[in-house]
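With one protein chain held back, the other chains of the complex are shown just where they sit.
Chain lettering (A, B and C) follows the sequence in which the chains are written, and residue indices restart at 1 in each chain.
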Amino acid sequence: MNALVYQGPGKKNLQNMPRPALQDAADAIVRITKTTICGTDLHILKGDVPTVKEGRILGHEGIGIIEEVGTSVTRFRKGDSVIISCITSCAKCEYCRRGMCSHCEQGGWILGNTIDGTQAEFVRIPWADTSLLHIPENADTEAMVMLSDILPTGYECGVLNGCVKPGDIVAIIGAGPIGLATLLTAKLYTPADIIMIDVDDHRLDVAKRFGATKLINSSDGKAMSRIMTMTHGRGVDVAIEAVGIPATFSLCQSIIAPGGHIANIGVHGESVPLHLETLWSQNITITTRLVDGVTTQLLLKTITSGRLLPTQLISHRFKLSEVMSAYETFGNAAREQALKVILTND
Amino acid sequence: MNALVYQGPGKKNLQNMPRPALQDAADAIVRITKTTICGTDLHILKGDVPTVKEGRILGHEGIGIIEEVGTSVTRFRKGDSVIISCITSCAKCEYCRRGMCSHCEQGGWILGNTIDGTQAEFVRIPWADTSLLHIPENADTEAMVMLSDILPTGYECGVLNGCVKPGDIVAIIGAGPIGLATLLTAKLYTPADIIMIDVDDHRLDVAKRFGATKLINSSDGKAMSRIMTMTHGRGVDVAIEAVGIPATFSLCQSIIAPGGHIANIGVHGESVPLHLETLWSQNITITTRLVDGVTTQLLLKTITSGRLLPTQLISHRFKLSEVMSAYETFGNAAREQALKVILTND
Amino acid sequence: MNALVYQGPGKKNLQNMPRPALQDAADAIVRITKTTICGTDLHILKGDVPTVKEGRILGHEGIGIIEEVGTSVTRFRKGDSVIISCITSCAKCEYCRRGMCSHCEQGGWILGNTIDGTQAEFVRIPWADTSLLHIPENADTEAMVMLSDILPTGYECGVLNGCVKPGDIVAIIGAGPIGLATLLTAKLYTPADIIMIDVDDHRLDVAKRFGATKLINSSDGKAMSRIMTMTHGRGVDVAIEAVGIPATFSLCQSIIAPGGHIANIGVHGESVPLHLETLWSQNITITTRLVDGVTTQLLLKTITSGRLLPTQLISHRFKLSEVMSAYETFGNAAREQALKVILTND
Partner (left out) sequence: MNALVYQGPGKKNLQNMPRPALQDAADAIVRITKTTICGTDLHILKGDVPTVKEGRILGHEGIGIIEEVGTSVTRFRKGDSVIISCITSCAKCEYCRRGMCSHCEQGGWILGNTIDGTQAEFVRIPWADTSLLHIPENADTEAMVMLSDILPTGYECGVLNGCVKPGDIVAIIGAGPIGLATLLTAKLYTPADIIMIDVDDHRLDVAKRFGATKLINSSDGKAMSRIMTMTHGRGVDVAIEAVGIPATFSLCQSIIAPGGHIANIGVHGESVPLHLETLWSQNITITTRLVDGVTTQLLLKTITSGRLLPTQLISHRFKLSEVMSAYETFGNAAREQALKVILTND
């Protein structure tokens, strides 16, 4: 089968690979029908994720059709249409039982990381019963791809951890795909204002179209003073970090109101100064989280009822066989005005 | 009247000062019967708290007898025995209505800071109706002094913010008075283990007597490895910082289990590296808080029912006229084996 | 001044009454500019509320202009535009400090009940600082009247107590003004479905216009079976009772899914059979609540940001001098297709 294979830092190849087979009674083999590329895949290609070894098929998002299931799989059978969660969950370990499936003792984020992933014609899914979801009839299949990772990540790590509530002023730092997914799911709680901050005017335009109420291009270094002006010196109730660098996390600290929440989504590569010399008395809460995928069912209901339209996040469409071009486009997001790309395997 | 007056960095004096008078209809004048010294008072004397000006009477804890009330005070009258909260709350502003009285627009921590405090024979208490509490008949008056600050601080900033629950493994970094008050109130939720970390063996002995299940003298720099061994490599559910320096906050980061809570109590003077490069995916929560005093009534019930014995925190007793000696003792806590000191004004 | 006065069961009169004067330092006198009529006022007129005595000026909702304040009032002054909360809160008692202002030891629901109310040219508001809210500049004044009672009641007693969340199926029994206010505020949390149940087709039409996704006219006694069909036999996540009779509370019990919430808003006059013989094992939660008014500020932000449009609730407008006609209209709501009426005092 065709698959996109990591060949070491800076190198990837679309090549023929053996089709995966069942290895465990709880496995399923899924024929991929649609997949996508994540910012994390770009990190991997830079060599930033040491757990990913050469020869690994990349990708941890996608939907497909069940091809075959192991003997202990009870909730899926050949022919079922499924969403693949980026988080593999055994549902048995103490972490899974607490709902913290990201830290599953036998799963977590393993697809396209420590086992082969979804940017291929077929993929093996361990613990299939609790790592796949049924796609309802008549659902928009492109919308379903957004449930693998980006929507639950924005919702769980940003919106739920940030405790967004009606009437709040929310700032989202970073208007890339994950920041925009956070924006879409923040709206489920009807905050009074969503301030979107980025350095790319195109992305800010998109954010406006998605419902952001205020836009700040932070290129001039004045984001903090503008936000403090907008909030009459009070700061924001919720600051969501969706970039992953010290400057943006620092901005969160400088704009948070007393009693506010800073919710980190970004994948960080270095430590950040935490200004406890001022924050110690400010009654703030800072959270970090790797998505657990425990809200995917809730988000699915929200989509099927027409209240969340994630296909807005999709900017480009390719065939799976064009995956190299898709990476080219997604990897030059600013130039290409790319958000999420869909790769279809017919 | 006699009062302990701040005279600039390193300088304080017990001297005659004018007796305070009512300034506002919501004020009360309280005759102090017992007061105490807080670690924050030592910070002030070092010159670390710029809001405190020369000539200020220090002290934000104590109990006393109402001497006089303003015309709008309805819940207290002359002769009532009262606990003085270290947090003055107008109960009217948006912060107070949200229960975040520490950020009261007209109050917060002002006693012994921006207005004269309690280390004196009399003190003026603004917003008396919502900044004082009645002392029940037959209550142990020394126990009541511990409700001004140290118990609600340990409980709100450490135990509640840390979400301590039955079965948890809790680490408290710092076995000074505030760490010990945290220990006493953590026990209200029956964690499985309370690990106490300090550099002073005497304080660790006290912690053991108070119910700590494991003790670590961190002088040798091996606290982290010991805790990871104790917890079979998993880390602790709750890490409470009760010192206020980078090293102890960093220790919290290194011992926290995935999904755990780091609750900061310490007053910090500088920023601390936050290790987002590892913590971003660990689903942890970090909180800061200045005590709000919203649980004082709950703690009072716990004391009067005999389930919390805060007088254990008291190591030395003085007359108010001996306040200079009391500072000498409290300021040399390790040498004097001092915890909280009680100053009585007869 | 003109005022609407209760004259015993079935009797009311618009008559001249003495203008109220300050009685306490915490009082304010408000000149009413707009008021409205509540379903509770009709209950009073039936003689169902024994705390209301003959000679009482009715009404607990409205907005106005501060005419005069007592000496301890600090947050309002003559000329301020204010919303009057139906709940008077001293902010000092234990209930108020817990946010349960409905049970304020010196307040609660007293306006138009145990003290004179708002259907008059002037009203005296006790504990003015914590029982009034400032109206922002440029706010729609009719929308502000909806913040006195009906919006926080629907939101606190129905939506918050019912724990409405994204993706939920919510049933609201009763499409009168309070049920419709519940519908408007339930939408703040983006449930997947809002099923509205009533016996009046006009009100169901209004509910549809307001965003209900499914309508059931329960006149034929088949509401339960229809809802169970709609939910594939599972039942609803949240059932909100907004009528106040045994039949509607029983319906809630018969349609609630395991793990669901039944939130009672209705004012009941008799007991209701609770079917513990089936519900004991269904993991359900039943709540009751008299509105506390603690979310009025949040709802105000939601209105001023344009995300909640409460003027939809207003069907008729009168002058205050036409209050007798207004009661006639509001009291024949079905025939008059009346929702909330606005009474203006120019």
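We adopt the following convention: contacts are C-beta pairs under 8 Å (C-beta built on N, C-alpha and C of every residue); 3 or more make two chains touch, one makes a residue touch a chain.
Predicted, not measured: the structure shown is a model, and the values here were computed from it.
One of A:61, A:116, A:129 or A:237 touches the chain omitted from the figure, and that residue is A:129. Remark: the omitted chain is touched by one listed residue; of A:5, A:26, A:143 or A:314 this is A:26.
Of A:7, A:23, A:51 or A:74, it is A:74 that touches the chain left out of the display.
Listed by residue number, the positions of chain B touching the unshown chain are 165-167, 187-190, 192-193, 213, 297-302, 304-305, 307-308. Touching residues on chain C toward the chain that is not drawn are 95, 98, 100, 102-103, 244, 249, 258-259, 264, 266-277, 279-290, 292. Where chain A meets the chain that is not shown, the touching residues are 25-26, 71-72, 74-75, 90-92, 94, 96-97, 99, 129-130, 294, 297.
Definition applied: only the chains that are shown with their structure count from here on.
Ranked by C-beta contact pairs, the top interface belongs to chains A-B.
Remark: chain A and chain C have CA centroids separated by 41 Å (rounded to whole angstrom).
With centres set at the average Cα position, the gap from chain B to chain C is 42 Å. Shared interface positions of chain B, i.e. residues touching 2 or more other chains, are not present.
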